[in-house]
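Every protein chain of the complex appears in place save one, which is left out.
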Amino acid sequence: MIAQLSAKITAECPECAGALALNGNTLKGEIVTCSDCGAELEITGINPLTLDLAPQEEEDWGE
Amino acid sequence: MIAQLSAKITAECPECAGALALNGNTLKGEIVTCSDCGAELEITGINPLTLDLAPQEEEDWGE
Amino acid sequence: MITIKIGGSRGINMDYVCDDAAELHKAGQKIILVHGAGNEANELGEKVGYPAKHVTSPQGFSWRYTDRQTLEIYTMAAVGKINTFLVEALQKRGVNALGLSGVSGRVMEGTRKDAVRIIEGGKQRILRDDYTGRVEKVNAELLRALLDMNYLPVIAPLAISYQGDAMNVDGDRAAAIIAGAVGAEKLIILTNVVGLMKNFPDESSLITHIDKRQVEASIDFAEGRMKKKVLGASEALKLGVPQVVFADGRVEHPIQNALAAKGTVIE
Partner (left out) sequence: MITIKIGGSRGINMDYVCDDAAELHKAGQKIILVHGAGNEANELGEKVGYPAKHVTSPQGFSWRYTDRQTLEIYTMAAVGKINTFLVEALQKRGVNALGLSGVSGRVMEGTRKDAVRIIEGGKQRILRDDYTGRVEKVNAELLRALLDMNYLPVIAPLAISYQGDAMNVDGDRAAAIIAGAVGAEKLIILTNVVGLMKNFPDESSLITHIDKRQVEASIDFAEGRMKKKVLGASEALKLGVPQVVFADGRVEHPIQNALAAKGTVIE
């Protein structure tokens, strides 16, 4: 099972320090967009909640 | 499941043509010894019953 | 020297392929075989109770999410079962086949996607334990040495990352990179269809010839897995492989058919 938040929470955007509202079923690894600066962020950890800029990676054809 | 005889049967020894009594649970591949000539025989088939001289093969260490 | 990719999908007749490969090899044709593992890996995953999970990238490409346990299942199917018994089948036909996964001798090396973006249930997510990657380098020196000793290399679709992790790779793309690296005259891709068709599955709409400059555009005619085969073809052409042929792997003499341009020829 993928770890996920247990309740709504407001976090701080690592890019612009803006307030980031996260709903209750946000998953570990999920990508969320900061409404203030528009940066794409990755939920890198749930307990405790940690965020980071989401990696931009190229197209992937792995099979 | 290994094929086996359904009832007692008397077969003919392929070596000495002697009578060979086979009990009901004789298995396919089983080695039986002819009481007349002492030859080691292999039950090569059940339906129909076929017999042959059992191969003499060397020691085997296969794993 | 020709490189032949045998699809992992159902319908391809391995006996026909091996008969043809043996015939050609004995006539002096140097061959490298690359195979897939899709179905076998799925079946084994079901049997051991850890079914394959496919994920899709935001751009619409899907692949097998290969966490460590899936990698073990994939490797048992690809290297253990398919590769070994393909080599056995060729040996039985008097061909000295030699099976390798790309992990061995770093035959296929490349980048593992340590962070892969997928879309699931409307949410985008990053996967960090996906042992999937792209082939970027091929040990052509080893493959040539084996060919010179008259072996027929049979390559399983597994590569090694620069950090030394085994990884699941796309067999079609792997065949393309190998063909380019060893300077193959042709890359033959055997599938369970007659070739690329304008109106799939109408076989009479078979496209017999595509100019290599239009290969990217021809992806529109490709259905599902065929997309990857067309990408593989275009990769091979870019690497200097003169000709790529899509041919039917279900019929007799599939390789000789391809050599006689029966199927879709891209050059």
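Note that the chains take the letters A, B and C in the order they are written out, and that residue 1 is the start of every chain.
Basically, contacts are C-beta pairs under 8 Å (C-beta built on N, C-alpha and C of every residue); 3 or more make two chains touch, one makes a residue touch a chain.
Just so it is clear, the model here is predicted, and its values are computed rather than measured.
The chain we do not see here touches B, C in the full complex.
Touching the chain that is not shown, out of C:2, C:17 or C:97: C:97 (per the contact rule at the top). Screening C:81, C:227 or C:253 for touch with the missing chain picks out C:81. Residue in contact with the omitted chain (choice from C:49, C:121, C:201 or C:224): C:49.
If you put the missing chain back, the residues of chain C touching it would be 44, 47-49, 72, 75-81, 83-85, 87-88, 91-93, 96-101, 103-106, 142, 145, 149, 151, 158, 160, 163-166.
Along chain B, the points of touch with the absent chain fall at residues 27, 29-31, 42, 54-55, 57, 59-63.
Rule of thumb we're sticking to: only the chains that are shown with their structure count from here on.
Computed from the mean C-alpha positions, the centre of chain A lies at a distance of 73 Å from the centre of chain B. Centre to centre, using the average C-alpha position, chain A and chain C are separated by 36 Å. A separation of 50 Å divides the Cα centre of chain B from that of chain C.
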